[in-house]
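Omission of a single protein chain aside, the complex is shown with its protein chains in their original locations.
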Amino acid sequence: MARRITYMQAINEALAQEMERDPSVVIFGEDNAGGAGAPGEDDAWGGVMGVTKGLYPKYPDRVLDTPISESAFIGAAAGAACSGLRPVAELMFVDFMGVCFDQIFNQAAKFRYMFGGKAKTPMVIRTMYGAGIRAASQHSQSLYPIFTHIPGLKVVVPSNPYDAKGLMIASIRDDDPVIFFENKVLYTMEGEVPEEPYTVPLGEAEYVREGDDVTVVAIGRMVGMAEQAAEALADEDIECEIIDPRTTSPLDEETIFESVENTGRLVVVDESNPRCSLAADIAARVAQECFDDLKAAPKMVTAPHTPPPFSPALEDLYVPDPERIAAAVREVAGAGARA
Amino acid sequence: MARRITYMQAINEALAQEMERDPSVVIFGEDNAGGAGAPGEDDAWGGVMGVTKGLYPKYPDRVLDTPISESAFIGAAAGAACSGLRPVAELMFVDFMGVCFDQIFNQAAKFRYMFGGKAKTPMVIRTMYGAGIRAASQHSQSLYPIFTHIPGLKVVVPSNPYDAKGLMIASIRDDDPVIFFENKVLYTMEGEVPEEPYTVPLGEAEYVREGDDVTVVAIGRMVGMAEQAAEALADEDIECEIIDPRTTSPLDEETIFESVENTGRLVVVDESNPRCSLAADIAARVAQECFDDLKAAPKMVTAPHTPPPFSPALEDLYVPDPERIAAAVREVAGAGARA
Amino acid sequence: MTEVAGARELSKEQLLDAYRTMRTIREFEDRLHTEFATGEIPGFVHLYAGEEAIAAGIMAHLNEDDYIASTHRGHGHAIAKGCDVKAMMKEIYGKAEGICHGKGGSMHIADLDKGMLGANGIVGGGPPLVCGAGLSAKVRGTRQVAVSFTGDGGANQGTFLESLNLASVWDLPCVFVIENNGYAEATAQAFSSKGIDIAKRADGFSMPGIVVDGHDFFAVYEAAGEAIERARNGGGPSLIECKVNRYYGHFEGDAQTYRAPNEVEEIRREKDCLMLFRRRATSSGLVEEEELDLIDEEVRQLIDEAVEEAKSAPDPKESDLLSDVYVSY
Partner (left out) sequence: MTEVAGARELSKEQLLDAYRTMRTIREFEDRLHTEFATGEIPGFVHLYAGEEAIAAGIMAHLNEDDYIASTHRGHGHAIAKGCDVKAMMKEIYGKAEGICHGKGGSMHIADLDKGMLGANGIVGGGPPLVCGAGLSAKVRGTRQVAVSFTGDGGANQGTFLESLNLASVWDLPCVFVIENNGYAEATAQAFSSKGIDIAKRADGFSMPGIVVDGHDFFAVYEAAGEAIERARNGGGPSLIECKVNRYYGHFEGDAQTYRAPNEVEEIRREKDCLMLFRRRATSSGLVEEEELDLIDEEVRQLIDEAVEEAKSAPDPKESDLLSDVYVSY
């Protein structure tokens, strides 16, 4: 029987295997080695959540701690990528993008275009996103719509351990800057993950569940929520087709359109805030490209237009859950074909 | 006959009148006073484009130059707003948001929510956006979708001198953080502007042109482009109803929905990049809320998914123009009512 | 510097107030440490235990309408600035009666009426805000002062360094306090700012910078007095680096394996700020051991009540999710 490991272990294994394979892969970030200069254990932390734990002892020259200077070290990843390395830099929480976004969106993302195709910037920024652990407004945002908006960036949002490993290896081997979104709640999720290295190509959506009634496009942690909703709905004879884009840029529109052509009904589930969100992006593209196939209004399920609240009582209402998803699907499924 | 002044003069007049009215209004930014510490003329610049020219001599204690430290002085605007002032800070080009976004989206935007409603952060960030002056990839972006995505921010994008003055005065008097987008190509646009102070409320769209065939929602500089397209289309007996949201957050959806209920057809014109754009945001909302009114697929007209190019030959192709808008409207107008 | 400052310079009331502040912080944090272990406290909790002398020594010079901007490790600053301890505890438990109605939590405790501009989840988030509060005081001519707190790790964030320069250039009534507790999460300050006192960075922005022993209330009190008076009188900003130690992990749950064995124990034995204060205060003859013991007892009761009330307090209502995003929208 195949081996089961967690989402976190899958990412750690991908990093270890790529560092083994390719000496130009370096990783750095706050406490990524474990806490430099401290008198105690060398490999004490391995990142705030332990994702890089164990790498420093194996590759002491290629795993670096950094000062709390995101602009400098995220920019250093861009500079290193243009000069022969394949850096994997950690932006601990994506919420911290505001102190270093320039180096991501004006530098790394634009080099190739501004320089007329002469630059290659093979870098990965690993970052944690999402609500659910009571981390409050500045440690619980999703923000991938902002990165998806930027031409020149690729954006990866894995929903399970298998994809996490395959997408990380693909991202490291990719020649463009990739922002790799790790959902903090999924770190403990277990799944079957092959031990040998493999890639999951960027830009290929996955059919998570087949069904003829309603297409449900869900991103990251929302995929699991959608699956729970689909279970419940199956008992009501509503069959959901769940699609996990896996990468939001590039976005595999073909797969989404194909499914909508069949179902004629769409629900998009996106943990981010609603305005200019991925949900809006996908719903708008489907409305424009598959209008004649649509039998009912496309529906968006997102967090509300508020920052993430701290109180568990409120945070549990903030994140889309299976009930809200099921309600949306019922509505869309019920809406009669057009007059 | 009413007085005509430029978009730039209208903004300058709004700033001057509010500083006159309210001693708590302060303005600062790079060279906003004119260039501190230099041996020559005191009021030499008044901002890189001269928008704040003339204010320093009138209010020498409330118009400040700054070092090139956007995080510090944009954050200072947030801190000052929480402590009794109504600062108007200039982020010279919105493209520079990457060095100071944290102070905008994690600090100013979230204080009120994180602090349980106890904070008020009445600040305005004036910033220049848009392509058209051959300023290349890092000085020509729109980026208002990113700000619109953030709960807690208000986003203003005036399309003409009259609105520019009224919206600026409303923004300064508003008790929430407002990002005020000034289109650099429109600075020289002339229009009728009353001399006395007045406000244009945030969150109220304007009917720029009435028509029964196709609703065209256009933002900022795109409003004028849409008007040119509408002229041409009128000769083809296609009547456009042009709506200028004027603020993208809050967004006056009611007015847009109302128009679509009448026309059944929608084109959204947005100068920003396409993914997670305002065009997608509005098209998705209309598809979800007005589905049964729609007679044809909503269409989005945006810049391509590339950074802004430098070469005039390319930049002229980058920005949506009346021809592209007209083509989109024809397509939407022509699309037969649904089977 | 420690030697210069004498307990005698402070009145008995001031000494007792300072002690009460430090003891309240310590009790608040020690109790959170215990309660967190029970699993009842949500989210990230960063404890200030060991650093109390800094908050008490600085805030002893501030008026209610002076401003401070704090860090993720903000409980001590909030208590010393006068925030309601029970409302803070309720906030940390995520309750509706919390100081931020449960929406902020430990990392976002704020009370603008008390001049507390907020704890901050963003390292380096506070210094720019303090430049703004300082500008506001200067423009309005109020003689208010604004103080920011930053850790040794935060001293490497561009926002902090830019703020030093802005305050210097604008000549603002600001004080920048560095709480150098030797670590940024697991990373030692020895690594993150190579071979210098962080106070040295003040020179690069032509601002006075000074290093003090952050365990010694009197040393902090004296250095802060000078800097804050200078700021209040229009003399511009200063930087104060307080060398100190934290007793607990970076956040609750951190086993601190990066620290040397017994590192914390020795500090607690040699340098505990409450112990040092007691010695100095009593040997000055101004206060009696018993008076301090009484305060300990009162504080213990206060914190007991705070925890009990927080546990039984009501959660926010569903409608609270959508409120307080804008003043008007």
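Order of writing sets the chain letters: A, B and C. Residues in each chain are counted from 1.
One rule holds for everything that comes next: a residue touches a chain if its C-beta (ideal position, glycine included) is under 8 Å from a C-beta of that chain, and two chains touch if they have at least 3 such contacts.
Quick caveat: nothing in here was measured; it's all calculated off a predicted structure.
Annotation: of C:Ser70, C:Ser106, C:Gln144 or C:Gln157, C:Gln157 touches the absent chain (contact as defined above). Checked against the hidden chain, the listed residues A:Ile11, A:Ala81, A:Ile125 or A:Ala297 yield one contact partner: A:Ala81.
Among B:Asp65, B:Asp163, B:Asp176 or B:Asp270, only B:Asp65 touches the chain left out of the display.
The residue touching the chain not shown here, chosen from A:Ile11, A:Ala38, A:Val51 or A:Leu64, is A:Leu64. Contact between subunit A and the unshown chain involves residues 24, 26, 61-62, 64, 66-67, 69, 71-85, 87, 99, 102-103, 106-107, 111-120, 151-152, 154, 174-176, 203, 250. By the touch criterion stated above, the residues of subunit B touching the omitted chain are 30-31, 34-41, 44-45, 48, 65, 67-72, 95-96, 98-99, 133-139, 304-307, 309-314, 317-318. Residues 156-159, 161-162, 165, 168-169, 191-196, 200-206 are the ones on subunit C that touch the missing chain.
By definition in this document, only the chains that are shown with their structure count from here on.
When chain centres are set by their Cα atoms, the one at the greatest distance from subunit C is B. One finds 40 Å separating the Cα centroids of subunit B and subunit C. Note on chain placement: the centre of subunit A and the centre of subunit B lie 30 Å apart, centres being C-alpha means.
With touch defined as above, residues shared between interfaces to two or more other chains in subunit A number as follows: 71, 95-96, 98-99, 136-138, 304-307, 309-310. Residue numbers of subunit C whose C-beta contacts span two or more other chains: 98, 100, 102-104, 108, 120-122, 158-159, 325.
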